[in-house]
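With one protein chain withheld, the remaining protein chains of the complex are depicted in position.
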Amino acid sequence: MRLSGRQIDCIRGGRGVFSGLDFEASSGEVLAVVGPNGSGKTSLLRLIAGLLVPAGGSVVLEGGEAELTLPEQSHYLGHRDALKPALSVHENLSFWRDFLGGKVGDVSQCLTAVGLGHATHLPAAYLSAGQRRRLSIARLLVVRRPVWLLDEPTSALDTAGQDLFVGIMRDHLAGGGIIIAATHAPLGIGARELRMGGGK
Amino acid sequence: MTLIDLANPTKFLSLTARVLPWLAGATAILLLVGFYQAAMAPDDYQQGATVKIMFVHVPNAWLAMFVWGVMSLAALGTLVWRHPLADVAAKAAAPIGAAFTFLALVTGSLWGRPMWGTYWEWDARLTSVLILFLMYLGLMALWRAVDDPSRAARAAAVLTLVGAINLPIIKFSVDWWNTLHQPAAVLRMGGPSLDKAFLIPLLVMAVGFSLLFVTLHLAAMRNEILRRRVRSLQMMQASQQAA
Amino acid sequence: MTALAALIRRDIKIALRVGGGALIGVLFFLTVTVLMPFAIGPDLALLTRLGPAILWLGALLASLLMLDRLFTADHEDGSLDLIVMGRAPLELACAAKALAHWLAAGVPLIVATPALGLLLNLDAAATSAVALTLLVGTPALTFTGMIGAALAVTLHRGGLLLAVLVLPLSIPVLIFGVAASQAAISGPLSFGTPFSILCALSLVSLVVGPFAAAASLRHGLD
């Protein structure tokens, strides 16, 4: 499986964020998108996720499931964690499992895997920022999708959480997954760098 | 047991556990006696048997206002002394007050059907009670809208006090509005002089319903304290085993 | 199908839990209706005549105000991004959200109508006529209002802008809803004609609403 972008232009609010961007990542590979604030890291991820329309160029996934689009084979983990405080931890995760569909796993197991096994029936409102992030990460586990688009995934996580997350990413890569992560801090895992901005 | 002791939620719970059965028993007895006397009361020469509706209508209408008074006192406790038990008292009273107000409205309307020929007349009293009912519902909506109980308590306290000041103004305006449109006064409930045969069952019922309120209020306050305990324990559970 | 059912279940759950707004809509409906006689006067004959119009206006405003949060809440916490990325077509997801909204917020309005009919001195036949037209007409309000809600999300503005966008769109529903209820109460028109037009409006909005909302969400997210 290979994810590649050719000559991508991105314009937001009339301002050119980046142009002529090329990248590629194959199965088992991490592409770390680095660069200063405003260089378009988040825009690139949202563009791959199909949430932004590129002004030029294209992104292609080769070797995926033919009848599905790229966004339907991607997980997007953004700054906002897509959790409803009124629902319990379990309800939040099982909603996303049912809604996103495809190959799904067991909700309780995934919650235990991210260290939330004790809190399954508590309202998500009671979780701390780090725990909310863990719950978002559980979403990556409960629904199997080959491409992970992660925006600052380790922010708000404590050291134990970061170690846990590195393990989760390793498993995903070993299963032939692709990870594209926008990050300031080192991910703790071997990655190819895509440097954004500055080089115009 | 001093007042300070009462203010401690745990002490309050133990007191409630001891008092509630007696209160419930007294309430049941008074309401049964009141019901018997109401059934035995003679018909009114003007209103016929519908006068019996008064025996449940008047206590409910009086409680509708009394409960708002209780909540206003609790609101003062919340705002001035910032006491959590006052929050609990205010929150527990709202649904009970709303239920009594609803009953006052419905019994009033059932009394009005044979008297006026319609279920609803925009009579000054009924209309004021209807507005009171809306305010109760608004207050309950406010309690439900905010997840953090102490924040909700302060907002609800402000609304309760503003309501307490506003209620007489609303009553006055509605009276004025009503006389403006309807110079002919409709037949009013009760009347200035009340025969003893009606007064005694009415009083017994009034005391009975008041006791019912006290009983329900204490029980609801106990539930609310337990609910808060559950909430804080859940929050502790969320953080305790985070590692 | 499980995806859409899950979405409907989730939205209804959120609406009914603490902090959800389902019952506040009914309270608003009640309050607006009770306010009307203070402006018009307590003349029962007049209120009877105006009753259907008052109820329809109240229901229209109530359902409009509740629509504000339809997409905004999901947009703010990032859920909308994931809904767009789901395998369910966005049009169907929008329809599911609108259906959940109607079930949680629209149906209570219809249930409350008889009590309000009593206050406005409508008899049983008139009240049921109004309730029936609301049952048929409120889906149209929700599904056309959804277009405004989607636009409000993409423009990052809600509230009054939504009202200004959506109110003109709901004029036909209001016209035929009130006309049908009036026809049922006093004539002279037959009930069937305006009622069938109201049904047709609802059916059209069921189709147009989701497509327009999905289109505006797709092009407006950033």
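Every chain is named by a letter (A, B and C) in the order it is written, and numbering of its residues begins at 1.
Convention: a residue touches a chain if its C-beta (ideal position, glycine included) is under 8 Å from a C-beta of that chain, and two chains touch if they have at least 3 such contacts.
Here is the rule we go by: contacts and distances are computed from a predicted model.
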Candidate names "4Fe-4S dicluster domain-containing protein", "Propanediol/glycerol family dehydratase large subunit", "Heme exporter protein D" or "MnhB subunit of Na+/H+ antiporter-like protein"; UniProt protein name, chain not shown: "Heme exporter protein D"
Missing chain: touched chains present in the view: B
Residue touching the undisplayed chain, where the options are B:82, B:151 or B:229: B:229
Missing-partner contacts on subunit B, residue numbers: 10, 13-14, 17, 35, 39-40, 42-43, 48-50, 52-53, 56-57, 60, 95-96, 99, 102-103, 106-107, 110-111, 113-114, 212, 216, 219-220, 222-223, 226-227, 229-230, 233-234, 236-237, 240
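Everything that follows uses one rule, which is that only the chains that are shown with their structure count from here on.
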Chain contact topology (line, ring, star, complete or other): complete
Innermost chain, taking as reference the mean of every protein Cα atom displayed: C
Pair sharing more residue contacts (C-beta pairs) when B-C is set against A-B: B-C
Furthest chain, CA centroid comparison against subunit A: B
Whole-Å separation of chain centres (CA-atom averages), subunit B against subunit C: 33
Centre distance in Å when subunit A and subunit B are each reduced to the mean of their C-alpha atoms: 53
Interface hub residues of subunit B, defined as touching at least two other chains: 147
Shared-contact residues (touching 2 or more other chains) in subunit C: 18-19
Residue ranges of subunit A touching subunit C (in the complex, touch as defined): 12-13, 46, 49-53, 68, 71-72, 74, 76, 78-87, 91, 94-96, 98-102
Of subunit B, residues touching subunit A in the complex: 147, 234-235, 237-243
For the subunit C and subunit B complex, residues of the former touching the latter: 18-19, 21, 23-24, 27, 30-31, 34, 37-38, 41-44, 118-119, 121
